[in-house]
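A single protein chain has been omitted from the complex, and every remaining protein chain is retained in its original position.
After this line comes chain A, so read on.
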Amino acid sequence: MFQVFCIFIPLLAAIFMPFFFKKISSIHTGWFVLVVPVFLVIYYATFVPAISKGDTIIEQLEWIPSLGISFVSYLDGLSLLFSLLISGIGALVVLYSIYYLDRTREKLHNFYIYLLMFMCAMLGVVQSDNMMTLYLFWELTSISSFLLIGYWNNRDKSRFGALKSTMITVAGGMMMLGGFVLLSIMGDTFSIRELIAQAPELVTNDLFVVALVLILLGAFTKSAQFPFYIWLPDAMEAPTPVSAYLHSATMVKAGIYLVARFTPIFAQSEVWVWLVSATGLLTLFWGSFFALKQRDLKGILAFSTVSQLGLIMSLLGVGAIAYHVEGAESSIFKYAAFAAIFHLINHATFKGSLFMIAGIVDHETGTRDIRKLGGLMSIMPVSFTVAIIGSFSMAGLPPFNGFLSKEMFLTAMISIAQFDLFNFSTWGILFPIIAWIASVFTFIYSFYFVFKTFTGKGNIEELPHKPHEAPVGMLISPVILAGLVVVLFFIPNILADTFIKPAVMAIQPFLYSSPEQINIHVAAWHGEITTELYMTFGIIALGLVLYLTLAKWQKMYNLFPSKLTLNNLYDFVIYELFDKWVARLSGQYMTGSIRRYLSYMLGSIAIIVIATLFIQDAFRVSFEDASPIRPHQIIVILVLVVGTITTVFAKSRITSIVALGLVGYTVSLFFVMFNAPDLALTQLVIETISVALFLLAFYHLPQYRKEEERTRFRFSRAFVSIAVGVMVTLVALSAHSQKFIGSISEYYKETVYSLAGGGNIVNVILVDYRGFDTLFEVAVLAIAGIGIFAMIKLRLSTKGDKL
């Protein structure tokens, strides 16, 4: 129970934050918040020994048992790794934010509530075994991310970024929900573990590929894959701790987590392998290529995040190939999943530290524009060191952890070219080439980021603030992360044994039965010169050349037409397509004219009914029990028809009114002919009154509207009215021609005197057999009367003050 409860600890703590902020204002609220992630790190660290042996721990809290929905805390290698990342980097980010956000100027309670909300949501995402609660937490990450990006909600760009990221991630989340629902229909369970167990049967299901694509869309939008990455650069308007936490280390990896988690289910499919690896690779290249175009430090880092996420994603896609290979546990494909997890950890460390450095630079100089920065090396030595470590790791240089994972990435990419299934033997050769080019660009933007900021001459005097080294507290977190970057290079195998191998086992549970079976030994130097190493040399050489000539060819980016970007596509869809075009479209048919709406309604009813009549073959004509028609009836009908036609085509309104009266009287004559004296009486009186009322209304028409004018002929209206007439006629004929049961009127005839004690059968029905209807028709009349009285008497002007 406590394990599930731990997911909600941040949320519970969030409740108390306004209290701490308002009542204990002398201490920065962040210190109270810091307790939560630190506690969680320690708590989750206690699971490490058990999990690294390959065990899984599960605890469940029923939420809606009747629907099979429950809160689950399922800890295996993958979710424990993510939980530790979330709480660990969470702790560092909170620590950093204590120094980054000002206690007196910022609304800290809001910030920390959102942050804790996010932490809870993220823990829920990675630990949920139940797909419905996974989706619940998934949406909570979107919402809290929205709140955090828009934290400075008085800025336009913050609100724009928040809106954009929410639109994209929530749209993906919805698709993912659809995928989840399809999966649960296929497997008849919400539990991911149970679905994994029945993975072989699921592949044959028709819905399988649809569910696959929908879930991937969810993962791609969240993890900023091509072409959904566009929200991430705009999310950089968030405070830097948020960017470091959400948009580098945790939330954007939720999609990675999802792909990793569902790999055992979907990896059987060719579509999955291709989609995941190709999208990842394209994102990798695209992100690294356009990172160099950026002028903003955080913009560079955002594109770099996009590109690195693509790297991890493509590795997961290649890792899925292991399902299709005989003896994969000894083949070269085993590296892919391992490298994905390894790089995921590495990326969280170096990207977190780089974001914090960007925040420090912003905080101490007042600008993040790389063109204004430069020459900060001697002023901010610690930041510079951290930035160097982070950037070199990002570029994949020894002795930093990025080198190791990049080597393994290249290994995996080379191996794919040798794979001869799903057309990889032909197209697969592109994979290492693109990966290599992207790595070159990664190298260049890493150097671009660090050296353009810290070296060169710079114009320090013109910066908004006079720069100086950041306070110690602010440097703690990036230094810790940078330390990890270096340490992980030297002890990768300890990391591998405790975290990566259990996580790989979660991704590829069919291949291994325990983490020890994964015989991968990470080493910076394999003792032999491999192809990967040559590729790394090539990256460094070409990267250096291109970096040194950067000023010459960076202008090339301006050649790309600014109209043809994905951001413009998004703006076009949201602001042109949805806002303008849809408004115009609804303006086209929502004209505000009742005539229009009536013709829509009546026309569609007529078309639907007539079509149904003929499609269902329900139209019958039979005059079996029809009464004979008398000559005088024909004449009365002619009178009725003439009256109706006069009403419609009359030139003046008063003729219409009189003709309408004629129609009413003729109808009463019909009532007489068909033996309904009560109806005839009522009809006569009512007709007289309503004709009088029509005359009253006519009399009060403004003079200029009384212009005698024929109703204008419109083809569409004529069509609709003819259609309605045809519909009613057809339905009446059919209804008359096919009766399944007889009338119940015999009962009334027999009992009208014996039971009800009356002679007038109509009146007895009205007040005795079915008096309930009469009661409410009386009520209708009363309401109408009161309504008319109110409308005449109550004259509130638009100002609303006069009665």
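Quick note on the criterion: a contact is a pair of C-beta atoms (placed from the backbone, for glycine too) under 8 Å apart; a residue touches a chain by one contact, two chains touch by 3 or more; residues count from 1.
Rule of thumb we're sticking to: contacts and distances are computed from a predicted model.
For the chain that is left out, the UniProt protein name among "Multisubunit sodium/proton antiporter MrpF subunit", "Electron transfer flavoprotein subunit alpha", "Folate family ECF transporter S component" or "NAD(P)H-quinone oxidoreductase subunit F" is "Multisubunit sodium/proton antiporter MrpF subunit". Among the residues A:348, A:659, A:727 or A:765, only A:659 touches the chain that is left out of the figure.
Interface note for the absent chain: among A:685, A:735 or A:755, the touching residue is A:685. On the side of chain A, touch with the chain left out of the figure occurs at residues 631-632, 635-636, 638-639, 642-643, 646, 654-655, 658-659, 661-662, 665, 668-669, 672-673, 675, 677, 680-681, 684-685, 688, 691-692, 695-696, 699.
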